[in-house]
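So, subunit A:
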Amino acid sequence: MKKGISFRQAFFTLLKRDLQIAIRHKGDIFNPLLFFILVVTLFPLGIGPEPQVLSRVAPGVIWVAALLASMLSLERLFKADFVDGSLEQMLLSPQPLPLMVLAKVLAHWILTGVPLILVAPLLAVLLHLDDNSYGALMATLALGTPVLSLLGAIGVALTVGLHKGGVLLSLLILPLYIPVLIFATSAIDASSLNLPYSGHLAIIGAMLVGSLILAPFAIGASLRVSTN
Partner candidate 1 sequence: MQFDSLADFFNMGGYAFYVWLAYGVTFLSIGMLVTHSLRQKRKVLVGISQKIQREERLKENRSTK
Partner candidate 2 sequence: MAEQQIAKTLLSANQLTCIREERILFDELSFEITAGEIVQIEGPNGSGKTSLLRILAGLSRPYAGEVYYQGEDITRNRDEYNDDLLYLGHLAGVKTELTAEENLNFNLRISGYDEFDTRGILAKVNLAGFEEALAGHLSAGQHRRTALARLWHTNCKIWLLDEPFTAIDKKGVEELEHIFLDHAKRGGCVILTTHQDMGIIGDDILRKISLEYRFV
């Protein structure tokens, strides 16, 4: 009965389980995506169909919608595990907690972030996004949505044991999302003017690296509080 699981194996075991559960529970993948699409389609109805206006607001609309969709889907990140006791088992497993947390966030991002990135260009077409901006849109979403997942997971970890989630969660994490929103939308704006935007991407990349390193510890500490 020897113990011989490496950290890498433990990481992928957890990742695989979470993906497996989500695939058997397809609503978790499609609901946030549907929300994202619906919010974006509401905007032309709200501000009018003029292509100039829409292409001006397109980066902001897509990003705000992505932000809300990410937050909405995150609410379920630890909930099921908390309810059925898996979370306690995760905290008590001999594997390092930040690593386990990272696996869960990664699984969540694969399930909700990636589909969102894939569907974003289609929505950009509906909003008449400038032709030069597609690359920037995809790049900022690819670098930015993991940051959203990591930061959001802190808020989710803090509120997972509470009965009233929703509004409190948005109050906790939306302020933290502001920098990502600012740099992502201005990168897209810059690209539409044919200006270089690699600096913006570098800053978002730095945020990604920073949150990859620090967020798992904050999430782990928060989970220990929530399961107390």
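We take it that contacts are C-beta pairs under 8 Å (C-beta built on N, C-alpha and C of every residue); 3 or more make two chains touch, one makes a residue touch a chain; residues count from 1.
Selection criteria: all candidates are chains of the complex that A comes from, given by their letters.
Computed from a predicted model, the values in this text were never measured in an experiment.
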Result, touching chain for subunit A in the complex among 1 or 2: 2
Residues of subunit A defined as touching candidate 2 within the complex: 1-5, 9-10, 13-14, 17, 20-21, 24-25, 80-81, 83-96, 224, 227-228
